[in-house]
Structure formats: C-alpha cells, structure tokens
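Below you will find the structure I want to go over with you.
Missing here: one protein chain of the complex. Every other protein chain is in place.
Note that the chains are named A and B in the order they appear, and that numbering of residues resets to 1 at the start of each chain.
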Amino acid sequence: LISNDQMEFDVFWLMNVAGLVAFATVGSLKGIDGDLDLLGVAVLGVTTALGGGTIRDLLVNAVPHSLHSTTDVSVALVGVALAIAGARRVDGLARHPVVLLADAVGLAAFATTGALVAAEAGLSPFGVVALATITAVGGGAIADVLLGNTPFVLKEDFYATCAVLGGVAFWILSTNGFSEDVAAVACAAVVLTLRLVALRRRWRLPTVDGVLVS
Amino acid sequence: LISNDQMEFDVFWLMNVAGLVAFATVGSLKGIDGDLDLLGVAVLGVTTALGGGTIRDLLVNAVPHSLHSTTDVSVALVGVALAIAGARRVDGLARHPVVLLADAVGLAAFATTGALVAAEAGLSPFGVVALATITAVGGGAIADVLLGNTPFVLKEDFYATCAVLGGVAFWILSTNGFSEDVAAVACAAVVLTLRLVALRRRWRLPTVDGVLVS
Partner (left out) sequence: LISNDQMEFDVFWLMNVAGLVAFATVGSLKGIDGDLDLLGVAVLGVTTALGGGTIRDLLVNAVPHSLHSTTDVSVALVGVALAIAGARRVDGLARHPVVLLADAVGLAAFATTGALVAAEAGLSPFGVVALATITAVGGGAIADVLLGNTPFVLKEDFYATCAVLGGVAFWILSTNGFSEDVAAVACAAVVLTLRLVALRRRWRLPTVDGVLVS
C-alpha cells in the first residue's frame, strides 16, 4: 500500500515539475516576443509558473506556498533559461510537441492541486471547479494581462475547459464516496486526456455567433 | 420589529439578485463583443458578477463567500444565459433600460455590502469608502482588464463616483451614532438615486483638461 501511495506521489511530483518548467518556458517566450528586458522575461516566466498556485493559496487565505519555497522558483527558472536559450534557435518553440506535452501535464497537475486545496478548505462545488481552473490557468492569464492581451484561455483552444471538466470530475467522485486520492487521479487523467485529444483534433469551443448560426 | 427587519433583508436580497444577474449580463455581453468562446463569455459574466465581492472578502482576509456558495454563481449564470440569448436579438442590450436599472440596483447593493464588511472589519474611513467602491465596481474592472481595456469606471460616466459617495454617506452616518442598518439603507439609497439621476441627466465627471480650461 505504501509503495502505491509513494508511486502516486512521485508521479504527481514529476507532473508538477514538468508543468512548472513548461509554464515558465511558455511564459518567458511571450515575454521575449513582447520585447521585454531580461528581468521582464524572467518575471513573466516565473509568474506563469507560480501565479496560479499563488492565487489558489490567497483564495483560501493561506500564505502562498510559492513564497515559502525556493524549489518552485528554481524549477521555474530552468524553464526561463530554456526559453532564452531556445527562443531564436528552435522555430515555434512555444508550439513544439515537447513543450505542448509538458504544458498539458502541468495543466493536469495544477488543476488537481487546485481541486485538492478547495476540497480541504471546504469550498462549494463551484469553489472546487473554480479553484481547479484558476490554479491551472491563472498564471498564464496574469502573464497575458501583463502584456496587455486578453488571456488566451478566454479565446483560444479547448484549454481552460479541460481544467473545468477535471474539477467537475473531482467533485462528482469525491461527493459520491470515493477517496480524495481517487478523485485526484481521475481529475488529472480527465484534464490530461482531454487536452491531448483537443490538441490532436484541434478542438475549439464555439463562439456565441457560431452557436446562433448553427 | 421583526417584520421590518425581515422586509429590509428581503429588499436587500432582491437587490443583490438583480445586481448579480445584471452584472453577469453586462459582463457576458462584453465577452461576446470581444469574440470570446462560450467558456470565455461565461467566465467574463461570472467574474463581473462575483469579482467585486471576491476582492472585498480577500481584502479583509476572509475566504471569498463566492467560493463557499453555489447560489451566487447560479444566479450569475442566469445573467450569462440572458446575454447569450439576447445578444443578437435585442439591439444594444447592454444599454437597455431594464439592464441599466438592474445594474444600478446592483451597484447600490454591492456598495452597501462592501461598506458593511469594512465596518465589521474595523477599517478606517478610507477603508470603508474603498471597500464600498471596490465591491461595487471591482468585478467590471477585472472584466475590462481581461479584455485588455481600461476599466470603463475610470473613464466613463458618473458610475464609480456613486459608490464612493454611498460609502461616504455610510461612514458619516455610522460615526454619528446611527445604527449600521440605517447607514446601510442610506448608502444604498444614495448610490441608487445618484446613479439613476446620472443616467437620466447624462452626468459625467470632468477631466483634468476640462477643469483647467473652465
């Protein structure tokens, strides 16, 4: 039993690290495209990686884990370094399959921590879904706002929707007698699967005009 | 006495519901205009409706009420649905008299809860006015920032000013021996009256250039 728990923890820990690196890389690349200076690029990368978790903790009145640790920011800085090294060498680094995969893994890991923290804090079903989503996409949204753009999660792709549905899965399972461990694994699986399928099939959410026309 | 309290509570509850629906409708319409996908439209509507109260609670170190409840988000989703249904059928829905009235009612209700929460937390006079204003206009401001726009409350109309003056009224009455109930009713009355008169008379605040010229 302990070895199962341990493995689950290790997998989750790895997913989290992959997400921190990928999120930081994607955020830094946005900063490079936006002609920010080196500090600005690093701030954007670190914000993308740590922002979602920081808002999550603030919303349940905890001092953000990101400010109590130096590990998370160090991992994020690896992603920043990758972006700076790769920006002019790898064409379209932000859409490179490895980055997209790591980003999807991070989306799943972050949504799951959001749902777990929300359940711990006794939030409502909406609170669980909201915290899963905000944790997963909040960092990228802040980075986009800092660049003066509408957060890409609001207009593009089937991205935040994966986190929403993962949060819903977590809540359905945990209110139907399943343990939080099971609900967490299901949440991560739902987010990761949906995101990968969405990437491959180029799923998009319809717009209001699209709905009304059809 | 109980029936008076009850009636006051019911009126306030109704005002709050009207505000949640109106704010969500106005926010969703902004999202539709900004070509967001359906999730983006819903996020913008819900953020406009729940954002102010969420910041209010964070500023006094409470876990946001919006995350502990499913009622508020459900009411907001009614507003989102109205926006999606009406966007292409009703010309200028965001400036429709019914929406403007409900929005003014919401402005009054939200400013009042902000002032009450601030008084409860023992904030300074500035804190009372700031929380009344942020609660009333914070959700719409976040929505505007998400769309990459300057919050409309900073440039247009006599809107946030109504909430500021409602907060001032609350603070004057409550520091002069009146009960919080009386101060709350006065706050709501000041905000609602000013907003409706401002709409009818097309009041605007002057800009600095305007002041210097005159």
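Here is the rule we use: a residue touches a chain if its C-beta (ideal position, glycine included) is under 8 Å from a C-beta of that chain, and two chains touch if they have at least 3 such contacts.
On a predicted model such as this, the values are computed, not experimentally measured, just so you know.
Undergrad: Taking the full complex into account, find the residue in B:L154, B:V182 or B:V197 that is in contact with the omitted chain.
TA: That would be B:L154, which touches the missing chain.
Undergrad: Which is it among B:A42, B:L77, B:A143 or B:V164 that touches the chain not included here?
TA: The single option touching the absent chain is B:V164.
Undergrad: Spell out, residue by residue, where the missing chain touches subunit A.
TA: That gives, for subunit A, the contact residues 31-32, 34-41, 43-44, 54, 58, 61-64, 66-70, 73, 84, 87-88, 145-148.
Undergrad: Would you write out the residues of subunit B that touch the absent chain, in ascending order?
TA: Interface with the chain not displayed, on the subunit B side: 58-61, 118, 121-127, 130-131, 141, 145, 148-151, 153-156, 160-161, 164, 204-209, 211-212.
Heads up, the rule we're going with is that only the chains that are shown with their structure count from here on.
Undergrad: Could you tell me the distance, in whole angstrom, between the mean C-alpha positions of subunit A and subunit B?
TA: 31
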